[in-house]
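Left out: one protein chain. Kept in place: all the others.
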Amino acid sequence: MKKYFIIPVFFCLFFSCQKKYEVVMPDTATWSMFNDPAALPLTPASRPAMEGVYTLSKGNDIFGDQAAIKWSHTSKGSDTTYHVSGFFGKDIAYFICEGKQLNGSILLNGYWRKMVSTETGIVHLTISAANGAALLLGPGPVITPGSIVIDGFFGTGSENPGTPITLSYIRKLNNSPASFQIAAHRSGGRTSDLLPVSENSVAMILKTPEFGSTGVEVDVRFTKDGVPILYHDNTLNLREVQKSGLVGPIEDYTYDQLSTFVRLVHGEKIPTLREALDAVVYQTQLQFVWLDTKYTSSIAPIHAMQLEYIQKAAAIGRKLDIVIGLPGKDQFNQFLNLADYKNVPSLCELGANESDQINAKIWAPRFTEGTQNELVADEHTKGRKVYVWTVDEPAFITSFINDGHFDGMLSNFPSCVAYNYYVHQ
Amino acid sequence: MPRFARTVIFTLLCFDLFSAAAQDTSFYAKHAAILFPYPMYREKWRSSLGLTLLTTPQDITEEVRLRIPCGDFRLLRRINDHFIIDNRVMFQFLQNHLSTGLHFMLPVNKHIYFSAGDDIGYWFGYLKISGFNSQGSGWLNYPNVALGYKTKNNLLISLRAQVSFNLYYKAANGDNKLSSSTSYYNGETFTIGLEQPFYNKRHLTLGLSAINNYFYWQTWSLFYKTNRKIFYPQITVALIL
Partner (left out) sequence: MYTSKKTYLLLVLLALLAVNSLLAQSNVKIDSNKVWKSFVLQVGGGIGSYTTVVHIKPPALSGSVKRYSPVGTLRLLWYPSYRLRMGFETGYTDFYSYKVKNAGKEGSLHLSAVPLLFVFSMQVVRRVNIYAGLGAYMETTHLVYDGSVTSKAFVLGTNIALSYTYPFSSKLSIVAEAEWMNAYDSKDAALNLQAKLAWRFLRWQ
């Protein structure tokens, strides 16, 4: 009978290996010092002054040897929320914190996450007065190497932070080329990346600057009654939406039906393109929107909205490029039907010749073609930018930024692109 | 249902399997098989030709759920009463996988058979169309064990457990190359096989596999190694030639 144990052991082993893959966001509202009523917002000048490349002397076994620290903000009416993000070189790790000042020190409170796994945790960071807070909070801060030291602790999951981390300022963030766009795929990432908000949602657009994105790519489709919405897949399915009984092509349903019956996986409504562009223009500082046209009918309605929001952005002094993305031949041919198409800002995923034909603002080759430096240089001589997509492998991101000459990169991991761009020398 | 309770139930169910087996009337016959731990008695060669089909994880490959079926050719070479060489070619044009391995096989009694072996596999793929300029290849190692039960009516039931180790892989996209010679534990595969006479003198192999891997060669062009195991259910249908 002893030999009969083998089969149940096989199955027990198999079942024990199965585990649910999910990210449980920790509760970061537990730092009593940060919640002290006496803690005040940071001064406007301290935030950009804090930005830079830092070296890690503690915590580098977990996060790597360097970090790029960058501030971002979103607004809702007169309320502005600032976040500081730290992008690390190991395991596509980052932290996202809010900042306050208390008794001359700067406190940063938030969470960290590794995109290659489900690891996450709480992080508490402090810049003491002697280690740079006095300098940052003073008038006209001039930052030199070693003048800012960020000390703190991080934890795993919901446990209190107890593992030390120390970052020291070494230099400014790279900004060459100055117009390099860190474009986030599906406005920030996919469902499978286990982010706390759904892909192609307004919530993701508002969250994406924290990931280091300077621009977004969104997928545009039309409902049955002609409302442009953000949705990637051809059909309603459980990858994108909660179960409701609605199946089949999204174009079979009106917007009222979708907004009544359907919610995205994290509970948001499917946004209209108008809601998405409102969020970009009025609530973020994003500089670039790539409207990836997933449908094959007339481009004219999207072009009209593109013009409307370019004007709206200009009216409030926002620097914003909105381009119509042409992923295939059908969309390309529809684009040719636009009056004066050569003056319509567009992004062409087909060949360089097709980009010439429509005078595309941007040519976007797939990353699988490599860096193609000669072709890229050729496009630059024509005054055209080149964005590469969708680059997710960290080794390729590093290689494309260090050895390539692209003007922008689309990725599901904008934090990894941000790290490589900002630390590049 | 708690995980522990499910494990206990499975263990008891499997006891039932082999308790029932112990009651079999004696029956001895030769059989024809490919998956079965003791596939042949006196023949030197045996081969089969069939198809495998798997589904890919929806959250990663999204609407690309089904791959084209993969051709599956197996060639067994019997060395002696206890050793066999198992060769396998899985062909899918854009990507292909070859493996060979030595298996030790042991008849435990007239109904229960056991085998243990180790296979080495090599995969390679090319994709140079529609904006792709990619190629990849790699080496894997597959230690495996199997238990088989032969009924008195020529129905052969096999249970195979296999783990895989990724030994080496390289990939290139245009002029960008990526390679790694760091070997890592890749995951496990459990297979249930049914083999029996089917039509006239032909024997049919049916296999259902649960593949749980960080990297699976058929999805090399979509993504490389993931940092969590992905579950791929796979069905195999083959005719023994």
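Quick notes on this structure:
Note that the chains are named A and B in the order they appear, and that numbering of residues resets to 1 at the start of each chain.
Note that in this section contacts are C-beta pairs under 8 Å (C-beta built on N, C-alpha and C of every residue); 3 or more make two chains touch, one makes a residue touch a chain.
Keep in mind that this is a model prediction, so the values were computed, not measured.
Among A:Tyr54, A:Trp112 or A:Tyr253, only A:Tyr253 touches the chain left out of the display. Taking the complete complex into account, B:Leu204 is the one of B:Val108, B:Val163 or B:Leu204 that touches the chain left out. Looking at chain B, the residues touching the absent chain are 6, 10, 13-14, 16-17, 20-25, 55, 58, 65-66, 149, 151-155, 157, 190, 192, 194, 196-200, 204, 206, 208, 210, 231, 233, 235. Seen from chain A, the chain kept out of the figure touches residues 11, 14-15, 18, 224, 235-238, 242-249, 252-254, 256-257, 260-261, 263.
We adopt the following convention: only the chains that are shown with their structure count from here on.
A straight line joining the Cα centres of chain A and chain B is 40 Å long. Within the complex formed with chain B, the chain A residues making contact are 1, 3-4, 6-8, 10-18, 21, 116-118, 190-192, 232-235, 237-239, 349, 365-372, 392-393, 395-396, 399-400. Remark: chain B residues 3, 6-7, 10-11, 13-15, 17-18, 58-60, 62-63, 108, 112, 114, 127, 131-134, 145, 147, 159, 161, 173-176, 178, 188, 190, 210, 212, 223-224, 227-229, 231 touch chain A in the complex.
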